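I'd like to ask you about the structure that follows.
Every protein chain but one is kept in place in this view of the complex.
== chain A ==
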Amino acid sequence: ENSPAPLPERAIYGFALFLGSWFGFMLYLIWAYVPETWLFSLGLTYWPQKYWAVALPAYLLVAIGIGYILLFGINMMSTAPLSSTHTITDNYAKKQQQKTFQEEAIPALRDIPISEVNRMFFLPEK
């Protein structure tokens, strides 16, 4: 029931958003360019200062730039250090139960301890 196919309701939402965003953009242009005296003569005296028409986009661009660096930094901080046991095992691997070994059956899926993996990879049996 959750397909991304176009529906009549979605077309109406899209058109409403399209009109809304054009209206918002025109309002922003009027606020930024129309002189204050003209707005006062129309009775619109309580609009924000025109300073913000330049300041908000500048803040937004700087925030996006910092966001790139911040995300990279958060990623690096969440990476486990080389001396942490999280690089070797975790709670699920510690609590796993050993299933009984059955002849001629594929062994059950489990987390193999790192010592065993190392022996298999790096100590070739002759």
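Here, a contact is a pair of C-beta atoms (placed from the backbone, for glycine too) under 8 Å apart; a residue touches a chain by one contact, two chains touch by 3 or more; residues count from 1.
Just so it is clear, contacts and distances are computed from a predicted model.
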item: Protein name, per the UniProt record, of whichever chain is missing from view ("PIGH acetylglucosaminyltransferase", "Small ribosomal subunit protein uS9m", "Neuronal-specific septin-3" or "DNA replication complex GINS protein SLD5"); value: "PIGH acetylglucosaminyltransferase"
item: Hidden partner chain, touching residue among A:17, A:30, A:60 or A:80; value: A:80
item: Hidden partner chain, residues of chain A it touches; value: 76, 79-80, 82-85, 87-89, 94, 113-115, 118-119, 122-123
